[in-house]
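I have a structure I would like to understand better, so I am pasting it below and will then ask my questions one at a time.
Removed from the display is one protein chain of the complex; every other protein chain stays in position.
And then chain A:
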Amino acid sequence: MADRDDFDRRLQEARARQGLEAAPKGRGGGLPGGAWGIGFRVGVELVSALAVGLAIGWALDRWLGTGPWLLMLFVVLGVAAGVLNVYRVFMPRSGPR
């Protein structure tokens, strides 16, 4: 079995040299980069959080009859959540905190 381990080790090293091995990943990493990919991701994260904020605000207003106020509040919260999402794209929350 010894040379089998040895073979595995050498194979591992060769693969790492050739860049075939996945880079040792920090958690949440491994998401593909590229300007287009990141730009698109940021846009989607922002808009989807805003949409959720809008939906919650609109539904609560309709339910409680509180005019436009909750909608306005939750749109702001939605934008904040979108920014939080974008922050997490670049700084995944990981490890002990």
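FYI, a contact is a pair of C-beta atoms (placed from the backbone, for glycine too) under 8 Å apart; a residue touches a chain by one contact, two chains touch by 3 or more; residues count from 1.
The criterion applied here is as follows: contacts and distances are computed from a predicted model.
The chain that is not shown carries the UniProt protein name "ATP synthase subunit a", picked from "ATP synthase subunit a", "Chemotaxis protein CheC", "Ribonucleotide transport ATP-binding protein mkl" or "ABC transporter permease".
Not every partner is drawn; the one left out touches chain A at residues 22, 25, 27-28, 30-32, 37, 40-41, 44-45, 47-49, 51-53, 56, 74, 77-78, 80-82, 84-85, 88, 92-93, 96-97.
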